[in-house]
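In this view, the complex is presented without one of its protein chains, the others remaining in place.
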Amino acid sequence: MKNIVTIGGGIAGIEVASLLSGLGYEVTLMEKAPELGGKIQNYNVLFPNFRHASEIKEYLFNKCKNNGFDIHTNTEIVDIVKKNGKFLIRAKNNKTFRSDAVIITTGFEFFDARKKEEYGYKIYDNVITSVDLEEKFKNAKKILTAKGKIPERIAFIHCVGSRDEKSGNHYCSKVCCITGVKQAIELREMLPDSEIFCFYIDLRMYAQSYEELYRSAQENYSIQFIRGRLSEVSGNFDESLLIKAEDTLSGRPLKMNVDLLVLLVGMEPGSGTTSLGKSCKLNFDSSGFLKAKDVHTKRNFSSKEGIFIAGTCSCPMSVNDTLENARSAAIEIHNYFKNK
Amino acid sequence: MNEFGFDIHDTRTIDFEQFDGRLLEYVLKLEPSFRVCLSCGGCTATCSAGNLIDFNIRKLNLLIRRGETDGLEKEINKCMLCGKCMLVCPRGINIRNVIMLIKKGIVKYKTEAKPAIKQYHYA
Partner (left out) sequence: MKKEGKQNIWKDYQKEIADNNYYFQRSCIRQNFFPGSENAFLKILTEELGKNIYDDARQTTCTGIGYHSDIIPFETIQTVVARHFALMTEMGFQNFVISCVTSFGIYSEVVETWKEFPEEEEKARNFLKKATGREFKIPENMTHASDIIYKFRDDIFSKRKYSLVNAKTGKPLKIVEHIGCHYAKIFPEKGVGGAEFPQVLSGMIESWGGEVIDYPERRHCCGFGFRHYLIMADRGYSVANSRKKFQSMEPYEPDAIICNCPGCTMFMDKWQYVIAEMENKTYGLNGTGVPVLTYEELAGLVLGYDPWDLGLQMHQVSCDSFLDKMQIEYDPALKYRGVNGKELETPVNSGCMC
């Protein structure tokens, strides 16, 4: 009976573990936090159809119940060593595990917006990130400025920490544009009279229903899109913020006062992904994520035999892409053992 | 007053605090399809007038959304109302109607006083 260790208990990890378990393997799932679920626990509704993130969590947890596998929470993996064809996996608390294959699903982290000092995150009270806003949506908090008034004008800023040499990330984080449109629509439903702007460079509406959602945002929700990159944020005499961008489509600089500024932060490789990958000497992409052996034919294979990857540890992905990627990893691992 | 030999330049920044939105609101109310313009420039590319004289319908439509209506009356009359832009528009906007409404709106608001623009209150 072959056993497999899954490192990372987010949606990718749970999906791949339950599928492999259903195929008859002995699976152990490790998660460094006290609970399973990863980032999806912090989301309110998911694009493109605004279904509740908790439904996905429920779907996955039911799978856990139906296809039993060992779960170790509060267990952070620091090292994987191959010896005599088997993997020796060591946790921070020095517990060790053995397996015939390993799948890494350690996920991503959000870009720390404090690095973009000119955007004033943690300097001006009314600058928040999309993560902060999602938390307010999830906990049904009223959207108010720091001094407690209803914001009359809100701006979303795209590409914070992505496509930006100064932040160290050249790549596009793919899902922030659609997150911006989704959050703008959610915000409109809570604040019917406010002006809502999205400052973008390119709108990446790549997947099914995204473009239609963008059109709907303009048509039905009065979201205004301005093409121009934010250059700087300053604080006004009252608590509002002065933002400057160029309205590139008219070729003129633009400034406006906003009551609330939302930074759409990109995805970065998680610290667990980076440290684990380094200690196993896996190959990384130029973006810093784990490199797949072949982008078309071996997306779930890492550079080392027997170590597989799935989910956002390999590149930015949406929730449905992550689940698909995890399912493909399960079948690849199954075939790997069949062909050995 | 002393003549120093120069003028103090005015800013060319689009200032949202000086936004005169009357024309935009008028057009959007009567031609709601105008909401979904994404400034792709297809209209300007095919425009009969625009390929011969300095007339950029994409830019004019954009400037109305920024409250910049100075000199609009002269510019908008350059449109020949040929309708080629509507054949191209990927979002299906009735651009001819937008232009007619702009012309009507300009006449309508010419006689009205400009509303007080929101200014900052110094405490």
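Read from first to last, the chains carry the letters A and B; within each, the first residue is number 1.
Just so it is clear, contacts are C-beta pairs under 8 Å (C-beta built on N, C-alpha and C of every residue); 3 or more make two chains touch, one makes a residue touch a chain.
Everything numeric here is computed off the predicted structure, so don't read it as measured data.
*Asks:* For the chain that does not appear here, which of the shown chains does it touch in the whole complex?
*Replies:* When the entire complex is considered, the left-out chain reaches A, B.
*Asks:* Looking at A:220, A:236, A:283 or A:335, which makes contact with the chain not pictured?
*Replies:* Answering carefully, the residue with contact to the hidden chain is A:236.
*Asks:* From the listed residues A:25, A:97, A:111 or A:124, report the one that touches the chain absent from this view.
*Replies:* Within the whole complex, the residue contacting the unshown chain is A:124.
*Asks:* From the list B:5, B:92 or B:115, which touches the chain that is not on show?
*Replies:* Touches the omitted chain: B:5.
*Asks:* Provide the residue numbers of chain B that touch the chain removed from this figure.
*Replies:* Those residues of chain B that touch the unshown chain are 1-2, 4-11, 120, 122-123.
*Asks:* If the missing chain were put back, which residues of chain A would it touch?
*Replies:* Considering the whole complex, chain A reaches the absent chain at 114, 117-118, 120-125, 232, 234-237, 242.
Methods note: only the chains that are shown with their structure count from here on.
*Asks:* Based only on mean CA positions, could you tell me how far chain A sits from chain B in angstrom?
*Replies:* That pair's centroid distance is 39 Å.
*Asks:* Quick one: which bits of chain A touch chain B in the complex? Just the residue numbers, please.
*Replies:* Spelled out, the residues of chain A in touch with chain B are 215, 218-219, 222, 224-225, 227, 236-238, 244, 247, 249-250, 252-257.
*Asks:* Mind listing the chain B positions that touch chain A in their complex?
*Replies:* Against chain A, chain B makes touches at 12-17, 32, 35-36, 38-39, 58-59, 62-63, 65-66, 68, 91, 120-123.
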